[in-house]
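This is the structure I want to talk about, given as structure tokens.
Heads up, one of the protein chains got dropped from this complex, but the rest are sitting where they should.
Now for chain A:
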Amino acid sequence: MVLMDKATRRHRWDMKFAPYGYVAPYFLIFGVFGLFPLLYTIWVSLQERNLLDEAAARIIWFDNYAKLMADPYFWNAMGNTLSLWLLTTVPQILFALFIAQLLNRKVRTRTLFRMGVILPNITSVAAVTIIFAQLFGRDFGLFNWLLGLFGAGQIDWQAGTASSHIAIAVMVVWRWTGYHALIFLASMQAISSSLYEAATLDGASGRQQFWRITVPLLRPQIIFTTIIATTGNMRLLAEPLLFNPGAAAATGGSDRQFQTAALYLYEQGFTKYDFGYSSSIAVVLAIATVIVAGIGYLVTKRIRTE
């Protein structure tokens, strides 16, 4: 009797607390590598603090934020960030849908193709950017050579605002489209073929089936990828940094024409050593990312079957 009693008690105790034990590792790791840096960044953003001189830091409350709101280079960086967000996220998702549709057919060696689309994603971002920066080179770049074949003049890709944004967007889209395509492909395969059969009987064309059946049924995945892409594309750092290597890399071009907010944060923190100001940029960028992701959510949520 006593023995059983002990066992039931232990069982009950188990049921009550064990689940917390199972999820604890995630929360511990999230706390150390997620929550703590977040709160600490907010704390630093309230200080005037040199990166190298913690002892001399002093609290100035919201002065960094006031300065930030009046800083034209910050708004320039935010503008570039939004422009790059638009130029990367929209094509990424459209191309991904298109590629997923192609891969969903019964083509030969489709496993090879399916694996192939993920390859750009597992390549190192630094390697990708360095190679693309060469392809976009002014004097000996492949793209300018191709343009030259058609009689178009040479483009100094790094110099212009539009040209540099396009070049950076190409790198990001090339790297991430395959990843999103695989997510779409997995869900496409779950769509019952009877829907398409019925639509075919009703005389719907392939294009109509794609936009009226496939896309609406992929709505949850489109929402997911939009949010994932947004959080990634709002903090582009490596691409603009390595697109313009050299001592001036952190300014993102001679006139900051492709300096993203994340790059501006990097410039303030690691070349100007203004740790407090840099942290306030991080906080504002995080808030802006939440807002933009929210807008993306609201837009993609409107996809529905008619």
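Operating definition for what follows: a residue touches a chain if its C-beta (ideal position, glycine included) is under 8 Å from a C-beta of that chain, and two chains touch if they have at least 3 such contacts; residues count from 1.
Just so it is clear, contacts and distances are computed from a predicted model.
Peer 1: Write down which listed name, "Cellobiose-binding protein", "Putative spermidine/putrescine transport system permease protein", "Sulfur reduction protein DsrE" or "Circularly permuted type 2 ATP-grasp protein", is the UniProt protein name of the chain that is not shown.
Peer 2: The chain we cannot see is, by its UniProt record, "Cellobiose-binding protein".
Peer 1: Touching the hidden chain in the complete assembly: which of A:N50, A:S83 or A:S187 does that?
Peer 2: Missing-chain contact among the listed residues: A:N50.
Peer 1: Who touches the missing chain here, A:I228, A:A249, A:A288 or A:I303?
Peer 2: The one listed residue touching the chain not shown is A:A249.
Peer 1: Determine and list the chain A residues touching the chain excluded from the picture.
Peer 2: So the residues of chain A touching the unseen chain are 14, 17-18, 20-22, 24-25, 28-29, 32, 50-54, 130, 133-134, 137-140, 156, 159, 245-251, 254-255, 270-273, 275.
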